[in-house]
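Before I ask anything, here is the structure I am working with.
All protein chains of the complex are present and in place, except for one that has been dropped.
For reference, chains read A and B in written order, and residue numbers begin at 1 within each chain.
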Amino acid sequence: MNTTVTVTKRLVNSFEQLAPGHRACLGCGEALAVRLVGKALGQNVIIVSATGCMEIISSQYPFTSWEVPWIHTLFENASAVASGIEAGIRALSRKGEFNEKTKVVAMGGDGATSDIGLQALSGALERRHNFIYICYDNEAYMNTGVQRSSATPYGASTTTSPASKITIGQTTWKKNMPAIVAAHDVPYVATACASYPFDLMSKVQKAMNVDGPSYIHILSVCPTGWRSSTESVIGLGRLAVRTGIFPLYEIEDGRYKLNMQMDKLHPVEEYLKQQGRFRHLSPEVIASIQTRVNADYAKLKEKATRS
Amino acid sequence: MNGQQTTEFRWHGRGGQGAVTSAEMIALAAIEEGKFAQAFPSFGPERRGAPVLAFNRVHDSIPIKIRSGVTNPDVVVVLDPGLLTIIDVMAGLKENGVLVINSPKSLSELKKDYSGPWNLAVVDATKIARKELGVPIVNTTMLGAVVKAVGIIKLESLNGPIKEHFGARAPSNITAAREAYEQTQIAPPVKTMPKRVEVLEVLPSWQEILPGCVVTSPGSAKQYRTGDWRSKYTDFDYSRCIKCGLCYIFCPEGCIEQRPDGYFESNKYYCKGCGICATECPKEVISMIEEAS
Partner (left out) sequence: MKRIGMEGSLAIAEAAKAAHVDVVAAYPITPQTHIVEKLAELVATGELKADYIPVESEHSAMSACLGSCAVGARTFTATAGQGLELMHEVLYVASSMRLPIIMVVVNRSLSAPLSVWGDHSDVMAVRDCGWIQMFAENVQQAYDLTLCAFKIGEDHSVLFPVMVHVDGFHLSHVIEPYFVLNQEDIDGFIPPYRYPYALNPAKPVTLGAFGPPNVYTEAKKAQEVALLSTKKVILNTWTQFKKLSGRSYNPVEVYKTDDADVALMTMGSFSETAMLAIDSLRSQGLKVGLVRLRLWRPFPFDELRAAVSNLSTLIVFDRAISSGGPPGPVASEIRSALYPMKTRPKVVSFIGGLGGRDVTVQAFEKLIKKGIEKAKADQLTDYEMIEVRGQ
């Protein structure tokens, strides 16, 4: 039986899905998110991982950090592999050969989700497989050395969107993955961040109870790629939320719901200035980011009000 | 060292400390002098904080064709003193070679543990780097110590490559390297071998590999001691602790455990020293202490 640990008067599953001894960078916000997700999932799961940081840091043969059944095959196909597992479970449980309650959970980074694996994800969502997809978004290809992805924020300097005298680095706005997923009409979509661990875990538990596809997009602070200090990981995550850059919300059966009512957003500069990847940004660019964040947040609020 | 033979270097550092850049600077300085040289990293999945390797080869007049890793180095450089107790840095080091260590300890203190049939060179590069660069990143500082101890490359030859790589930050890096050059102390070889770190690595034969490389022991990577990556450790002062558990919930390693008395502590076998728990503790129970101190 699982035991619990009391954290600020709340009971938390003591089960660690990802055993200590994993090889993530020190202060890895993504490993922390995986750990929290595991506490909410419990043990009756099968995890499908895309290629990426979390795969490399946890599965160096002949050892594994995983305490639950786990499979990795390729970069772009986690959703398709999950589709097969889910169908397999359905077929086998019809014959009484498998526990039909076992939940399939696919996971990938922002590249595996919003770039190379988008087609497979879209297919699996459209076919309405009963699975959870979790995007651990650290906003670039960190595993290969901080190259830009379609989830890299505007103005960030990465190794393939380097800032220079004539460019600010990434010149496109972050792809809105939750909206793309929501457009598939799935029952449950949520954003989360490890800086809000109880919010994150309750969303994962909600997803566990959905019959059909669900999607959780977790912003994962990456001190290595964001060029920020390791001890400020949780604080940066909080700022991402409080500035409105990464708001926490849910989309349940198409209805938007904001999880934190923020009447006044923190200035984006507070968040940007703590990260080396934004250090080159001029006050004008920061102001333009502020304008866009304000507008996007207003749109989100509007959607939540209409829902 | 003699430039008429190939001099082989092995650098020991941690992911993020710039060992690869150090090796590159040595190679570029040698090339600038008209010599032949190569620098290459040990390609691996290791992350920021994990022990990593980088290599050099230098020859005065003959192109270097060998591409394999350096297993019998003439020069071993240790950027992080914490690595000395977890890695056999002396493995394969040639007789009359050089072991260059960054350490706050004096040469006489280090001699008993690290002197062997090689020259032992020591400098407190961390102190110099803090003073000159404001950060404890020693990869350029250590270049000065290496030039001094090895003697096949001129100190001035580093200036060009450092300027090219560091731009505006080059002058302080050049100063740091020069200071290290001046402060490096060297002890001659002795006949006795020091005690070595035993590193046991058991790898399966092909017959032992299960079909598809399946791993049937869940969580077996627990044997891997990520605590070796740490440069700072946690110190808990329970007098202020309210047992809230926030340190536990925010630990990326999952290495903070609750004791029977309800207090939390970090498992040193795994703790990488990120400092998140210390930052997030509402009662300032936890402080981060430099390992080397």
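Operating definition for what follows: a residue touches a chain if its C-beta (ideal position, glycine included) is under 8 Å from a C-beta of that chain, and two chains touch if they have at least 3 such contacts.
The model shown is predicted, which means the values in this text are computed figures rather than measured ones.
A.B. asks: Hey, which of A:His22, A:Lys39, A:His72 or A:Lys174 is the one touching the hidden chain?
C.D. replies: A:His72
A.B. asks: Just one of A:Cys28, A:Val81 or A:Cys222 touches the chain that is missing; which is it?
C.D. replies: If we include the chain that is not displayed, A:Val81 is the one touching it.
A.B. asks: Specify the residue from the set A:Leu92, A:Ile180, A:Leu258 or A:Leu300 that touches the hidden chain.
C.D. replies: If we include the chain that is not displayed, A:Leu92 is the one touching it.
A.B. asks: Touching the hidden chain in the full complex, which residues of subunit B are there? Just list them.
C.D. replies: 44-45, 201, 203-207, 209-216, 218
A.B. asks: Please output the residues of subunit A touching the missing chain, sorted low to high.
C.D. replies: 43-46, 48-49, 55-56, 59-64, 66-74, 76-77, 79-92, 94, 97-99, 102, 119-120, 122-123, 126-127
In the analysis below, only the chains that are shown with their structure count from here on.
A.B. asks: Give every residue of subunit A touching subunit B within the complex, in rising order.
C.D. replies: Where subunit A meets subunit B, its residues are 5-8, 12, 16, 18-29, 31-32, 35-36, 56-68, 194, 197, 223-224, 229-235.
A.B. asks: If you look only at subunit B, which of its residues touch subunit A in the complex?
C.D. replies: It comes out as residues 15-16, 45-50, 203-204, 209, 213, 215, 217-226, 229-230, 243-246, 248-255, 258, 267, 269-270, 272-276, 278-280, 288.
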